[in-house]
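Note that this complex is displayed minus one protein chain, with the remaining chains in position.
As written, the chain order gives the labels A and B, with residue 1 at the start of each chain.
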Amino acid sequence: MWVYEKKLQYPVRVSKCDPHMAKLLLEQYGGADGELAAALRYLNQRYTIPDKVIGLLNDIGTEEFAHLEMIATMVYKLTKDATLEQLKAAGLDPHYVNHDRALFYQNAAGDPWTATYIQAKGDPIADLYEDIAAEEKARATYQWLIDMTDDVDLQDSLKFLREREVVHSLRFREAVEILKDDRGTKKFF
Amino acid sequence: MEFSQVRVYHPFVGPFDPCPPILTKTYQTPVQLFIPFQPPNLPQFNPQEALFKGTLWPALYSPYESKWGKEQ
Partner (left out) sequence: MEQQKPCDPEYYEMLEQLQALDFALVELNLYLDTHPDDLQAIQQFNVLTQERTQLANIFQEKYGPLQGFGRAYSRYPWEWSQTPWPWQV
């Protein structure tokens, strides 16, 4: 089971009222390479991956939920006090007529989240390569999001999330090395 | 760890391209590409610095700066 902890993994500060940025951030909320897809991908794969790397998928999957909460916090702060005019100017009027200011699992273009974003092939190497690719794609998305804002506080939280993708990618690469090794001996390259 | 995590290339400029050409393009090659398996006992940031860097180990740190307002 999971036990909720009443704090964010990293402080999220947003210093500019910018609802359009909230729309862009949805890419990491309900997008193909977003945090929801990441969490569900790893937590689902862990049931059928060799025992040696279950822990890693379990723990990275859990951390992804903390990142999902950080993205939600950004979107919430950027939209909660935005006026109707501001929402419209930000291109969020179609969102408003369907959801008001509620968050919704969709990407920046408004496509709803779908399970087809995540793979589970049952082949450990195929699944781990998928996970490495997912981390690199999420890293790239964070780069483009950082490029699209001049709010240095928001950039700071996004840089933290980008760095986490780098570390997760390394851990998944190590998991592949662990599965390649048939004698249980560690090799440091 | 002092090597650059950015690569540069210069795309072909076609004679009929409609927009002023971007002569220099870059892409990221972050640290995880060069560390197949993390060796033990790497130097660490203190916890406060680690939090703000997003990793406990300087060797795993990959900086990225916004391109906003920095186009030529």
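To be clear about the criterion, contacts are C-beta pairs under 8 Å (C-beta built on N, C-alpha and C of every residue); 3 or more make two chains touch, one makes a residue touch a chain.
Since we're looking at a predicted model, the values are computed, not measured.
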Quiz item: So which of the visible chains would the left-out chain be touching?
Solution: A, B
Quiz item: With respect to the chain omitted from the figure, which of A:Ala22, A:Ala38 or A:Leu56 is a touching residue?
Solution: A:Leu56
Self-check item: For subunit A, residues in touch with the removed chain
Solution: 3-12, 53, 55-56, 59-60, 63, 69, 72-73, 76-77, 167-168, 171, 174-175, 178, 186
Quiz item: What residues on subunit B make contact with the chain left out of this view?
Solution: 37-38, 40-41, 47-48, 50-51, 55-57
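We adopt the following convention: only the chains that are shown with their structure count from here on.
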Quiz item: What is the distance in Å between the mean C-alpha positions of subunit A and subunit B?
Solution: 19
Practice problem: Name, in rising order, each residue of subunit B that touches subunit A in their complex. | Solution: 28, 30-32, 35-40, 51-55, 60-69
Quiz prompt | Residue ranges of subunit A in contact with subunit B within the complex | solution = 10, 139-140, 142-143, 146-150, 155-156, 159-164, 166-167, 169-170, 173-174, 177, 186-189
